[in-house]
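Inspection log for the structure reproduced underneath, given as structure tokens.
The complex appears here without one of its protein chains, the remainder shown in place.
Chain nomenclature is as follows: A, B and C, assigned in order of appearance, with residue numbering initiated at 1 for each chain independently.
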Amino acid sequence: MSHRFEITERVQFSETDMAGIVHFSNFYRYMERAEHGFFRSLGLSVIDPAHHGHERVGWPRVHASCEFFLPLFFEDEVRIELLVEEVRSKVIRYLFRFWRMDSELAAEGRVTAACVRKDPTTGKMKAVSIPDRIRHKVEAAPASLLAAVRPKGPPNNSLR
Amino acid sequence: MSHRFEITERVQFSETDMAGIVHFSNFYRYMERAEHGFFRSLGLSVIDPAHHGHERVGWPRVHASCEFFLPLFFEDEVRIELLVEEVRSKVIRYLFRFWRMDSELAAEGRVTAACVRKDPTTGKMKAVSIPDRIRHKVEAAPASLLAAVRPKGPPNNSLR
Amino acid sequence: MSHRFEITERVQFSETDMAGIVHFSNFYRYMERAEHGFFRSLGLSVIDPAHHGHERVGWPRVHASCEFFLPLFFEDEVRIELLVEEVRSKVIRYLFRFWRMDSELAAEGRVTAACVRKDPTTGKMKAVSIPDRIRHKVEAAPASLLAAVRPKGPPNNSLR
Partner (left out) sequence: MSHRFEITERVQFSETDMAGIVHFSNFYRYMERAEHGFFRSLGLSVIDPAHHGHERVGWPRVHASCEFFLPLFFEDEVRIELLVEEVRSKVIRYLFRFWRMDSELAAEGRVTAACVRKDPTTGKMKAVSIPDRIRHKVEAAPASLLAAVRPKGPPNNSLR
């Protein structure tokens, strides 16, 4: 059972914008990168292989959000920490923390991924219970890890 | 004073992913595209020109979120509706609705953009009051427009 | 029969990089955007519909190149002109010109798209002759249109 994973990425030039910082849309790509790495670390893939006698499931996002505290710059090394916030019957909720210089909280994001299967009749995606072969590997992180982290710097909450 | 704007975009091939639908990170780019079009419609630019005797401000995001209801496909025409949800002293909060086929609510997003100015001493960005020349052009949309819209299809709230 | 098409796009913030100009990878996205618009203008789609009793073809790129003459900036209006440079039995070669302010040649690109069909035995893509239903709609542009255009400014050829 796992509830935590992390990757370290270096900010690429193509991820910056004319403000000289990482464009906010790329934070969502970083989160997904960590999520998919988490699955691989469990011997899984978000692209469920079509064999082993089980039906394939997919993981579309139903919600994604991010709070931005500090900008990320070109060539910064960023540690992206994934924590499983909740496992429900049909969804997994993830929390992501972006650490710059290993100590400054640059951003905090959340993604809710739904477990879906293609309905053979309609061809549409339908939320289904997470298969046991996945469920047995993922658990919510302890409350101590999920507890709010205080970003450094002056209180800025009036801006959220 | 304006509180509403919309653009219509056609989904491009490079915006899709291997699931055959628009990658979720692109919804945030669509929102920004609408936001910047809104500014242009008011005779403004998010890249504040450095003249007219005023100090330049910028608009970094401090929060962005999106709820995904329906996938968007290649060559779909999507209407992105921007509504000003709130104008505070230092931030503007936007609500975005993604309409597919002009009637189906595919997604609903929110962005909070802070008005910042570069501190001449530290060189860092600092939240400042929205200048009157901008403030006088933007107002919150009426509650009737901001009221929750029910996406079509079976209730899916347990997945958010 | 058609050999020319054009679209006008406004440069988006997310397409810029920290150098303050459009990141070069986005020129290839603009070219594809024009190519797909060209197909739509002919009543076609690069995503070949699976009906009408014909077999579906796809158009992967086998070559793409671009010469960059002038930078493109945020909110610039750019006219992308597509010219069919050559139609061969299995490929179409396109030439693209990026016009800034409608008169300055900012870049010139080329794409070779191969007509492919999935081999039912191997499941792999295989180059095939362009079907008549498409071939009959596309022709090479006249030499006068394809003739080299001199970008403004000092000769810079030693840099290519």
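Basically, a residue touches a chain if its C-beta (ideal position, glycine included) is under 8 Å from a C-beta of that chain, and two chains touch if they have at least 3 such contacts.
None of these values were measured; they are calculated from a predicted model.
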Contacting the left-out chain: of C:R40, C:R61 or C:R133, that is C:R61
Touching the absent chain: which residues on chain A qualify?
12-14, 29, 32-33, 36, 40, 45-47, 74-75
Hidden partner sits against chain B at residues 13-14, 16-21, 23, 25, 74
Hidden partner interface residues of chain C, rising order:
18-19, 21, 24-26, 28-29, 32, 47, 58, 60-68, 71, 88, 90-91, 112, 114, 125, 127, 156, 158-160
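Assume only the chains that are shown with their structure count from here on.
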Please compute the C-alpha centroid of chain A, do the same for chain B, then give the distance between them in whole Å.
22
Could you give the separation in Å between the centres of chain A and chain C, each centre being the mean of its C-alpha atoms?
35
List, in ascending order, every residue of chain A touching at least 2 other chains.
18-19, 21, 25
